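Below: one structure in structure tokens.
Every protein chain but one is kept in place in this view of the complex.
Going in written order, the chains are labelled A, B and C, and every chain counts its residues from 1.
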Amino acid sequence: MPIRNGAEYIQSLRNRGLKVYLFGKLVEEPVDHPMIRPSINAVAETYDIANEEPEIASVQSSLSGIRVNRFLHIAESASDLVNQNRMQRKLGQLTGTCFQRCVGMDALNSLYSTTFEIDAKYNTIYNKRLIQFIKQMQEENLVIGGAMTDVKGDRSLSPSQQEDPDMFVRVTKRDEKGVYIVGAKAHQTGCINSHWIIVMPTIRLRPEDKDYAIVGAVPANARGITYIYGRQSCDTRSMEGGDLDAGNAKFSGQEAMIIFDNVFIPNELIFMQGEVEFASMLIERFTCYHRRSYVCKTGLGDVLIGAAAAIADYNGIANASHIKDKLVEMTHLNETIFAAGIASSYQSHKTASGNYQNDDMLSNVCKHNVTRFPYEISRIAQDIAGGLMVTMPSEKDFRSPEIGPLLEKYLKGRKGVSTENRVRILRLIENMTLGRNAVGYLSEYMQGAGSPQAQRIQIA
Amino acid sequence: MPIRNGAEYIQSLRNRGLKVYLFGKLVEEPVDHPMIRPSINAVAETYDIANEEPEIASVQSSLSGIRVNRFLHIAESASDLVNQNRMQRKLGQLTGTCFQRCVGMDALNSLYSTTFEIDAKYNTIYNKRLIQFIKQMQEENLVIGGAMTDVKGDRSLSPSQQEDPDMFVRVTKRDEKGVYIVGAKAHQTGCINSHWIIVMPTIRLRPEDKDYAIVGAVPANARGITYIYGRQSCDTRSMEGGDLDAGNAKFSGQEAMIIFDNVFIPNELIFMQGEVEFASMLIERFTCYHRRSYVCKTGLGDVLIGAAAAIADYNGIANASHIKDKLVEMTHLNETIFAAGIASSYQSHKTASGNYQNDDMLSNVCKHNVTRFPYEISRIAQDIAGGLMVTMPSEKDFRSPEIGPLLEKYLKGRKGVSTENRVRILRLIENMTLGRNAVGYLSEYMQGAGSPQAQRIQIA
Amino acid sequence: MPIRNGAEYIQSLRNRGLKVYLFGKLVEEPVDHPMIRPSINAVAETYDIANEEPEIASVQSSLSGIRVNRFLHIAESASDLVNQNRMQRKLGQLTGTCFQRCVGMDALNSLYSTTFEIDAKYNTIYNKRLIQFIKQMQEENLVIGGAMTDVKGDRSLSPSQQEDPDMFVRVTKRDEKGVYIVGAKAHQTGCINSHWIIVMPTIRLRPEDKDYAIVGAVPANARGITYIYGRQSCDTRSMEGGDLDAGNAKFSGQEAMIIFDNVFIPNELIFMQGEVEFASMLIERFTCYHRRSYVCKTGLGDVLIGAAAAIADYNGIANASHIKDKLVEMTHLNETIFAAGIASSYQSHKTASGNYQNDDMLSNVCKHNVTRFPYEISRIAQDIAGGLMVTMPSEKDFRSPEIGPLLEKYLKGRKGVSTENRVRILRLIENMTLGRNAVGYLSEYMQGAGSPQAQRIQIA
Partner (left out) sequence: MPIRNGAEYIQSLRNRGLKVYLFGKLVEEPVDHPMIRPSINAVAETYDIANEEPEIASVQSSLSGIRVNRFLHIAESASDLVNQNRMQRKLGQLTGTCFQRCVGMDALNSLYSTTFEIDAKYNTIYNKRLIQFIKQMQEENLVIGGAMTDVKGDRSLSPSQQEDPDMFVRVTKRDEKGVYIVGAKAHQTGCINSHWIIVMPTIRLRPEDKDYAIVGAVPANARGITYIYGRQSCDTRSMEGGDLDAGNAKFSGQEAMIIFDNVFIPNELIFMQGEVEFASMLIERFTCYHRRSYVCKTGLGDVLIGAAAAIADYNGIANASHIKDKLVEMTHLNETIFAAGIASSYQSHKTASGNYQNDDMLSNVCKHNVTRFPYEISRIAQDIAGGLMVTMPSEKDFRSPEIGPLLEKYLKGRKGVSTENRVRILRLIENMTLGRNAVGYLSEYMQGAGSPQAQRIQIA
């Protein structure tokens, strides 16, 4: 029976025996950890939206013949890709953070067309296996993480040239049932919140890198996998109790490191093995999808613009012409990002496999603007927010019987606005520009789907 | 006997009985609080530098006739102001944060010339009193905080029009010995680390605002003062133990709220009382000094540029032409800020009182660039740093016997660079662009000495 | 019989008896004037492209039932608008200048839906008349100019408040056959190269502005019309002989002033008369189409990027990493403009009248980027071009027997590149960034379809 909503999804993550380290200790049940939980809540929204806005977040799949969550759908038209963007922006607005499910969606779609072309050349059956896998995912409505970015070691050396051969994930052993892999994937978005992980190469490969040309699916709790949780700015505020200082107490992103210690992949879940020349096709198609998936950040931009407008109002300066001008500038930049993303989706073409691939140039343009404009949007938001955002006392001070009333008195804005609401909005802006979700809105954003320089190379 | 060095300064702060709240609780001894201490260390550097680089950080004062710390000096030439900038940049390089002593320096200098002009008009003796006070400060080598920014309430109303008359600090009682003040000052830099606080108005005043036209000095531990500590991004990392995750474990800035509950100022420490038309002169001169004092941030810029160059080297890409180009761009922006600040100091003129005032236009230009370029410098630093900066595990994971070795193996950069050093530099960049010192480098920076719009008005 | 190609179009412009002033004198035959001719050549391309690339530049019209030039087509789908953009970019590439026919296309489309809504409210027959007019234009394949921008006088006053009532075009007389109009339209793109002119209001009107609410069509050579030709940077180079110094000798834009001295419009060519409240609908729909029509400038951007790449090659520095990086930046900016324009077209919706209207927000975003990025693209092009672009001697010097050989010797670039080719490319870059076509690429660009501030208001 498929997972039907966010609550069931959260339930499905329990008792999986994942080996997750955080602050040097094994986490007993990630679902219940206050620092991890907000990232799970964000993924849960991807389930609920499919019920609430089925026209953009769910779709009839010709593979399984059923209506599926769009994150598990193979794009059958340019419209499907445009609707991905709409769904992404909407979820960005709803969560104000990274909802972690795009990587899997983009991985499935790029693998779909790539396996088709490998099969055409080598007479393999990867595409058939993949379809089988996708149908299963659709029927159970599961979350798939895509594990691409290797730790890389010395960046001037290829995988097989590294002093330590494990700097890129590789096959170390083979038997008739499958292969065993070793290595590590860094900054894996939402991996702990996934049911399955698809392992993929991260770099153009050469003939001597054959063992590194491996694509396959493993359950997130496969034997041999260790997760180490990544720190985020202000992450421990989620553990302080209260809901003010976190800024966005309910939602956050998640990045962790995955270490594979001889993890087994059975043959039927292997989608590439040794076809080194197809690594770059897979990566290019994946990044082409994914750089446009960053349209999600315009949803975060909407939240930040709204928060900036709200604090200007609370401060009593909503009508100042320079404030209005700054809000226009934020909107202009945010929509410029959106335009390139959605234009890339509209300009999609059909691949040999029959699914749709978006426009490469515009996808890179979208992502390259994402490495610039959110920083400027954040700068303007901080300008409007004013200094209090970074000098306010803690929630505990506001709740204190001795000084709480003093803060209440002295931090009031214009008449009719509660001090708490003012603080709440300021903490939200802090969260998105300096705090936990700044990681997703700015920094990770900058690097996700390849560095700014990678986009420039692609544009060239 | 004067305080002779940083260690003696730290000692001088003990046992003062300050009423400081943090996380809703009274702090027993701020000097020993792990979250507060780094800010005290930063001020301590202003003492040590006067010993190590006496030519820029100390100076012969004609007032007291002795060699004094430059932070306590009344500028007797344009050179004195230029040397302030040199000292500020140097301290920025040494601490990577806000060393908190500029507000006092700029307050003394602007008060010096303003009191002289009040006296000339009203036959008062404020300037004489001030000189007396300054001499005492110089002889004891104390830290002075300048308390200017009121909490302001509804910004569209003047002090006397506010529903609650305490939204700006005001005199509520007078007797033959002095006055009593009530109100609150927000985001007060380094106030808890100061020995004395000078209270000043923050806004142009009108005749009906007479009670708000008060300038005077009070000891930081005067009866009736309550401090509430401001939160900063990632502030609690200082309380986790270890020295890696804080990014800059030794130094930080400090902003707190000061609440005055009928605090007494004796007559001999009052430097303005009721001369409402001089409030704007004082504020303009103070901001003119202070907007150029932001040259300190070019010292922080130097640290960040150095860190970016280091991580590029550790990643093995120091020679990539796009990396070199980005480092040039960071430097260019940083020096553009510096140029305007120091040009403003060079173009100083003598005031009626005999001290020197820097150029107003160039001071505003300096500060206005400070509200833009550090954000761009930070963006580039994050670009160079790569995603690991915001997805790395905690120090506790690195120290863990189970997974520490795995991290050591998988997070290695180029040969010859220890994983720990790589982590250390990344945490420093995080600290300055998202973490604790981003508050001082970016956000507070943006608002300090008046908002960006305030500078535009001044430029116009 | 319709005009079938560019040559026939040029022929059709002869002997029309237009009253055109240039340098204070009546022009005998504009078609043969060397300063005017390049602008006619540019329009001629809009005819030839319909033959050469019929799939984007011609289309089956349901109105007339025949295949028509896309510039005369009423958009029947979002695809139609997307194809407008493709045609615009292509023509920008082919001519490197403004081909002047978009205003008419956008005017027809905005009038189409607006007249439909006027009719619905007032039971008028404007839409029917307009359809009749469009069919005639399609059958004869004519060029339509749209005359919108009034001279405006004092911009703080409405039309009927102006001291001189003629500051906006207005009806001064009516009889049973039609109306007579008086006034002037400034900077009218391609008006002298048009067969028909559609007059429209330029500003939101109030009830007292009834006489200004007039829309109608007049032949370009109607009695009472005077044209005064606008100067452009370097315009007289077209009159010097030679083809080098003009930079783009074949093509240019055209802007002129039109003065209406009691020009008659017969009833059957009146499409609005007195319905003041519909002026703003017409303007908003027109600007919504037109701000996205600026996608044409990405075609000019393509030319400029190509020219910059060529001169870098001629100078022997094509492989310098900073050159490659600058070309990427130019491309990135150019495609960012394109993305917003084409996304706006893709996101079109059907109006009540049945034709399609593009997305307003993204259209404004497109145009707003057009007021910024071409300046930056030009700056980079000049950076790559080097100083010779603005210090080169004239073509006559290159052709001089005395000094021509000296220039040939001393202005050689890398081996294998002729000096003349080098000069030619430099003059093209000058043409587009400082010279005749900079008017269209930068300055007019900036203001066309409303000022930057107008877009900001719309974005807000």
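By definition in this document, a contact is a pair of C-beta atoms (placed from the backbone, for glycine too) under 8 Å apart; a residue touches a chain by one contact, two chains touch by 3 or more.
Model, not experiment: these values are computed from the prediction.
Peer 1: Considering the whole complex, which of C:Glu52, C:Asp154 or C:Glu277 touches the chain not shown?
Peer 2: Reading the full complex, the residue touching the unseen chain is C:Asp154.
Peer 1: Which residue, C:Gln136, C:Asn421 or C:Gln447, contacts the hidden chain when the whole complex is considered?
Peer 2: C:Gln447
Peer 1: Please pick, from A:Arg155, A:Arg204, A:Lys250 or A:His322, the residue that touches the omitted chain in the full complex.
Peer 2: Of the candidates A:Arg155, A:Arg204, A:Lys250 or A:His322, A:His322 is in touch with the missing chain.
Peer 1: Among the options C:Asp119, C:Asp245 or C:Asp302, which residue touches the chain absent from this view?
Peer 2: Residue touching the chain left out of view: C:Asp245.
Peer 1: Give me the chain B residues in contact with the hidden chain, please.
Peer 2: Touch with the absent chain occurs at residues 82, 324-325, 327-328, 331-332, 335-336, 338-340, 342-344, 346-347, 361-362, 365-366, 368-369, 456, 459-460.
Peer 1: At which residues does chain A meet the chain that is not included here?
Peer 2: Missing-chain contacts on chain A: residues 321-322, 325.
Peer 1: Go through chain C and note every residue touching the omitted chain.
Peer 2: 21-25, 149, 151, 153-156, 163-164, 166-167, 184, 186-187, 226, 228-234, 236-237, 240, 245, 255-257, 259, 315-317, 320, 322, 371-372, 375-376, 378-379, 382-383, 386-394, 396-397, 399-400, 402-403, 406-407, 409-415, 430, 433-435, 438-439, 442-444, 446-448, 451-453, 456
Rule of thumb we're sticking to: only the chains that are shown with their structure count from here on.
Peer 1: Distance-wise, how many Å sit between the C-alpha centres of chain A and chain C, to the nearest whole number?
Peer 2: 43
Peer 1: List the centre-to-centre spacing of chain A and chain B in whole Å, with centres computed as mean CA coordinates.
Peer 2: Centres of chain A and chain B (C-alpha means) sit 38 Å apart.
Peer 1: Calculate how many whole Å lie between the centre of chain B and the centre of chain C, each centre taken as the average of the chain's C-alpha atoms.
Peer 2: 55
Peer 1: Out of chain B, which residues touch more than one other chain, so two or more?
Peer 2: Touching at least two other chains: 322.
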